[in-house]
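Shown here: the complex without one of its protein chains, the others still in place.
Each chain carries a letter (A, B and C) given by its place in the written order, and its residues are counted from 1.
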């Protein structure tokens, strides 16, 4: 399952090269995976609050193909590439809606932790939701 | 007492107008007041961790005179304008070091809260440090 | 005319107090006024590119009533408080959609400039659109 969410490039996200500053793509990836999780019934906020369970970023990577410009509407395509009890691997593509051009592609690898940043397993319903999303 | 701290404008802080995006001044104000507090022996991190006491922003204001540009070194001048048990009022000026030009001036008003965002009084040693700074 | 636009609080926008960091409200104000301008047919991107005409922030102010939290959906209410050939004054309210609580209110004053940051008048159709919005 590939989830698609839309965002619009904010003025604050541009830099003096006239394009979106590159670190914002990591923030847009986060929007993508939050919305993917919402779509599959995985409430990350609840997992933090009720279970004291966090998903921390262990690795992030982005390849930039074309710049994103101010006020452009973008599509963030997000999918689960791999999931285990204490690890989640997401992949992303960012396209613009005007030309359907691929602006960037990336991936993030996350480990599951408690509030003290110690590794733990994800509670079963959350894990099951991610596994289901991956296999669809 | 006016405290001075230096920061350098980051590329990430510019926007496509070729100048620092205006919300960054509020972040630089924060750098200014953290460094003022450090200079007077007020360890904000400790107050949060040991006392569960927070300083939340209740109001922020900035007047922009001249743009700050990429890679410019800036001086943030910070002072305590007013302080009470559960309220602190800071004022700021931002200048560039090259021309000593005033780029912006501003102020922030803060209320003292517990971790549940309920208003409380600041522990005595912290309050005393701010009062001393104001009167010098 | 009061324009309403919706945004959702991003994880990147939170701080360790567990709420949205205060400078983000200025960025959300920007989203509010960009969307107001889009709604009244004022294309700010075009004004920059075709007319070399910019709207620079001269003053920003925000009063914080209640914190905005991660993943909350917010409404930014934006209206033109005053407009002249080379000055625009916007006002804002930020509410959450869950409880309709007022989280913050603010205002920004802008001057109209050329690409060299010199004051100039806004081209007529853009000015007219803002004046119309204000009087409705």
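Keep this in mind: a contact is a pair of C-beta atoms (placed from the backbone, for glycine too) under 8 Å apart; a residue touches a chain by one contact, two chains touch by 3 or more.
Model, not experiment: these values are computed from the prediction.
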Residue touching the undisplayed chain, where the options are A:24, A:78, A:96 or A:133: A:24
For chain B, residues in touch with the removed chain: 10-12, 27, 30-31, 34, 44-45, 70-71
Touching residues on chain A - with respect to the absent chain: 16-17, 19, 22-24, 26-27, 48, 54, 56-64, 67, 117
Those residues of chain C which, in the complete complex, touch the missing chain: 11-12, 14-19, 21, 23, 70
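Just so we're on the same page, only the chains that are shown with their structure count from here on.
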Which two chains share the largest set of C-beta contact pairs: B-C
Reference chain A; chain at largest CA-centroid distance: B
Fraction-based call for chain C against chain A, same above half, different below: same
Chain centre separation (chain A, chain B; CA means) in Å: 33
Intercentroid distance (Cα basis), chain C paired with chain B, Å: 24
Inter-centroid spacing, chain C versus chain A (mean Cα positions, whole Å): 27
Residues within chain A bordering two or more other chains: 11-12, 70
